[in-house]
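A quick write-up on the structure given underneath.
All protein chains but one are shown at their positions in the complex.
Note that the chains take the letters A, B and C in the order they are written out, and that residue 1 is the start of every chain.
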Amino acid sequence: MAGNSIGKLLRLSSFGESHGPAIGGVLDGFPAGLSLDLEAVQAQLARRRPGQSKITTQRKETDQVEWLSGIFEGKSTGMPIAFIIPNSDAKSKDYEHLKHSFRPSHADKVYQEKYGLRDYRGGGRSSARETAVRVAAGALAQQLIAPISIKAYVSSVGELDLDPALNLDLSKIDSNIVRCPDSETASRFEDQINKARKDGDSLGGIITCRITQVPAGLGEPVFDKLHAELAKAMLSINAVKGFEIGSGFAGSRMRGSIHNDAFDSNGRRLSNNAGGIEGGISNGEEIYFRVAFKPVATIMKGQWGLDDQGEPTEIKGKGRHDPCVVPRAVPIVEAMAALVLADHLLLARTSKY
Amino acid sequence: MAGNSIGKLLRLSSFGESHGPAIGGVLDGFPAGLSLDLEAVQAQLARRRPGQSKITTQRKETDQVEWLSGIFEGKSTGMPIAFIIPNSDAKSKDYEHLKHSFRPSHADKVYQEKYGLRDYRGGGRSSARETAVRVAAGALAQQLIAPISIKAYVSSVGELDLDPALNLDLSKIDSNIVRCPDSETASRFEDQINKARKDGDSLGGIITCRITQVPAGLGEPVFDKLHAELAKAMLSINAVKGFEIGSGFAGSRMRGSIHNDAFDSNGRRLSNNAGGIEGGISNGEEIYFRVAFKPVATIMKGQWGLDDQGEPTEIKGKGRHDPCVVPRAVPIVEAMAALVLADHLLLARTSKY
Amino acid sequence: MAGNSIGKLLRLSSFGESHGPAIGGVLDGFPAGLSLDLEAVQAQLARRRPGQSKITTQRKETDQVEWLSGIFEGKSTGMPIAFIIPNSDAKSKDYEHLKHSFRPSHADKVYQEKYGLRDYRGGGRSSARETAVRVAAGALAQQLIAPISIKAYVSSVGELDLDPALNLDLSKIDSNIVRCPDSETASRFEDQINKARKDGDSLGGIITCRITQVPAGLGEPVFDKLHAELAKAMLSINAVKGFEIGSGFAGSRMRGSIHNDAFDSNGRRLSNNAGGIEGGISNGEEIYFRVAFKPVATIMKGQWGLDDQGEPTEIKGKGRHDPCVVPRAVPIVEAMAALVLADHLLLARTSKY
Partner (left out) sequence: MAGNSIGKLLRLSSFGESHGPAIGGVLDGFPAGLSLDLEAVQAQLARRRPGQSKITTQRKETDQVEWLSGIFEGKSTGMPIAFIIPNSDAKSKDYEHLKHSFRPSHADKVYQEKYGLRDYRGGGRSSARETAVRVAAGALAQQLIAPISIKAYVSSVGELDLDPALNLDLSKIDSNIVRCPDSETASRFEDQINKARKDGDSLGGIITCRITQVPAGLGEPVFDKLHAELAKAMLSINAVKGFEIGSGFAGSRMRGSIHNDAFDSNGRRLSNNAGGIEGGISNGEEIYFRVAFKPVATIMKGQWGLDDQGEPTEIKGKGRHDPCVVPRAVPIVEAMAALVLADHLLLARTSKY
């Protein structure tokens, strides 16, 4: 057990259920003396917040963080930074019908099997509401690792892809509600999401993340390679089914003579199939990776779930759900990346005598 | 630092360089009282061993394990199981030319940057030779988790794929030197590898892994989800660039109504897009995932590396190298999966009062 | 960093400062399905609470726990149990004089040196107020380990000792405000404490802890021996300077023939100099140990502290302080023991195949 913490030196412990009084986190190991921009934390939470646009769930949560410790006169003190985010708009009665039934492709049944009981209201601990904690903590981590820049965006929605040949302006990621930096593609993505919603159905998608200004030397071979830690962090996000870094799955189809990133006369790589990490250690080039999200499990169409007597039962989504999770997942991907990088920045302080 | 251990309750600490006296490991937390089949460990090592076939490196290593502790009268004692595997055929002089130069897409340069010095002989710690330790420890873990069955096989080599529609007989994985259960596909894969070798080039590939007879309830939300731990374990293997579980990247293109795994009247899922894990917890269905390996970085063709004065320098592979790593990586994937599952089987003993 | 968590499988993460909005904790790894008695938690907190008697600080804190997660319909769910205890009677202005000065034998100066800044109000994180979190979490742990019984009591105050030859009735520990099971001795202890208070001075003392009904087999050699973990847990409590188990320091003066605990014909030990632990593993006999507390550092008499310009400055205690900490430390010792034992009970589930 004890799987609710992540990080070695900078360690986030997360807690809370979707319909309990609050969710929250404790971020331990945050170095002392950094002036914290708590508004920036709220701004990141606003990007993940439900009800932010017409293509997201209409649950209303202000997601206002209450800071409990570890900050004094605006600065980190080196003590654990604890915070809670109250659950203000939980409508538990939407979930009464789930007390005795298991939704397909949800965590309902496995929680019941593993723990012998479960808080069924809104998915309890397995709800993606928990990711708000990650976003808050990640926003602090991002301040710790400046000037490293982490930018995630939506690169696929369902069967539609952002053309990889496009020249992207990453400052435009938030110029639309889908969080795709190309406005024309964003518009097509949005249409696709609306279509799925009207059908009472849902869509998956892919998020691309790019990290620049990373110093060389982050990552701890052989097991805690930087990309291995990123992979774990990303796969720990609800609905994620795949991760690839650099050339990824496509790279497995190339020949070595094409794939290898030869050096130029400045010691830079002429290509970046590695994705900024070699041998598990950042090499100073851009780190980029892609994260695949399955379609949201809760749909308005009827499906075969199971009741707690073992009988199939038709289940239709109630409550308030996203038809496609990727627009709101953008800040979550950024947060998890920030937590991993911050942890490894601290670890890297100890690699040399 | 301290990144050379993996696992919480069952914990492997790995050590050793390619051209040092030995590599080895300490497996702590292995429960007492299990009769160990040490021949089975050697058999798994033989599958990873260099020089096992004409498509692998010709370095000769018997990879005979010397067991140092933790086993008494054939049984595990609950004490750490330590072992070493001597390096008997290290030819360090093959690597003298690397003392002052960094190979492209290798760990040479990042190790130098991170640590300020490096053991350049045969890649030192970054050599895939280290994975023999994983295979030995994983073979013990596999005995701990019986009757769980873990079967990996090569499903792509370069641009060639095993037809996913084929009905596979997994008992035939080792019937050919490529470790693909379909003999006809294996033959095509082998030709492709030979062609690359003749060209002085290398290939990547994909390994699929299938795990059956897994009890429901393994995995520790929210960060130590079972598939997140598998992802980290796989990405920690040399040359791996991607991981996907269940429907994976393809699943991100589906609609929820298609992707969801509805229940049948026996409480089983009618489909398995989840890949055997829901909410981070095994659900009793088959776990399957795919692991992408980039092409081997060392090729016989000349490439632009860098010397330690910052000048580009042409580098051609010397030493003995695999043109395609996936056939030998099959037991490594299995080993890492076994270590993760064994750890989580022990963790799951503590989930209920 | 990240030193604010304790335990491997049952893991308490503590947070909060003396004069922040709240202190609190996250207890992760608590097995699912246990009906929790939250009143019993409050009862333990009441034993640690300031203002409970005339010999303790008069700070008024109700120490009412707010449970945030991990409990559903009265039972543990296997999810992290998070809770906060609001700080309701913090009088920060009592500490304004400490903004620019360091009290002797306090953590003021070392925090400033280590972190470069500090929350000086009421000692910030170094305040013993933090131990309320331990008591709350420990009270849950005690419910997990039933029927193991943990009883601590005051056995010395200053130079006065409880006669070790007395036959004690441990049900009488709370029959007096000093928490010494012998009423006559308790009365002498109380007088001593009152005398010190009148002098504007403070006293140390010793707490003895006895643990019965412990199953054999708890403790993880070679580093995580049960008594080593208890020692760390006790030394982590504010003001503790010593720990001894079983015969302790006195045992070092004995000969082996006297000290050894020979077996009787029932497999029990004829004596218990070991203190219930052999080779780091509980042997089923009573575990007993003693914990030494230094006198409280804050006294009303003037003393030489240091200002932040490096000049000595006279400091007199303001605020509200205990003249002797041991009566209130009794439940803290019990709580830390419970956390250690609960963690090791879970760990012991994994020792055999």
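Operating definition for what follows: a residue touches a chain if its C-beta (ideal position, glycine included) is under 8 Å from a C-beta of that chain, and two chains touch if they have at least 3 such contacts.
The shown structure was predicted, so the numbers you read here are calculated from the model rather than taken from an experiment.
When the missing chain is restored to the complex, the residue among C:228, C:287, C:332 or C:345 that touches it is C:228.
The missing chain, though absent from the display, is touched by one residue of C:72, C:95, C:115 or C:189; that residue is C:115.
Hidden from this view is one chain, which touches subunit C at 1-6, 14, 102, 104-107, 109-111, 113-116, 125-126, 130, 156, 158-159, 196, 199, 201-206, 216-217, 219-225, 227-229, 231-236, 241-249, 251-257, 259-267, 269-270, 273-275, 278-283, 290, 292-299, 301, 303-306, 310-312, 347-348, 350-352. Contact between subunit A and the unshown chain involves residues 8-9, 29, 31-34, 76, 78, 144, 346-347, 349-353. Annotation for subunit B: contacts to the undisplayed chain at residues 1-5, 7-11, 13-17, 20-24, 26, 28-33, 66, 68-70, 72-73, 75, 77-82, 84, 114-119, 124-125, 346.
Going forward, only the chains that are shown with their structure count from here on.
Taking the mean of each chain's C-alpha atoms, the chain closest to the overall C-alpha centroid is A. The chain with its Cα centroid farthest from the Cα centroid of subunit A is C. Once the centre of each chain is set as its mean CA position, subunit A and subunit C turn out to be 39 Å apart. One finds 46 Å separating the Cα centroids of subunit B and subunit C.
Inter-chain centre distance (subunit A to subunit B, centres taken as mean C-alpha positions): 26 Å. For subunit C, residues that reach two or more other chains under the stated contact definition are 8-9, 29, 31-33, 78, 346.
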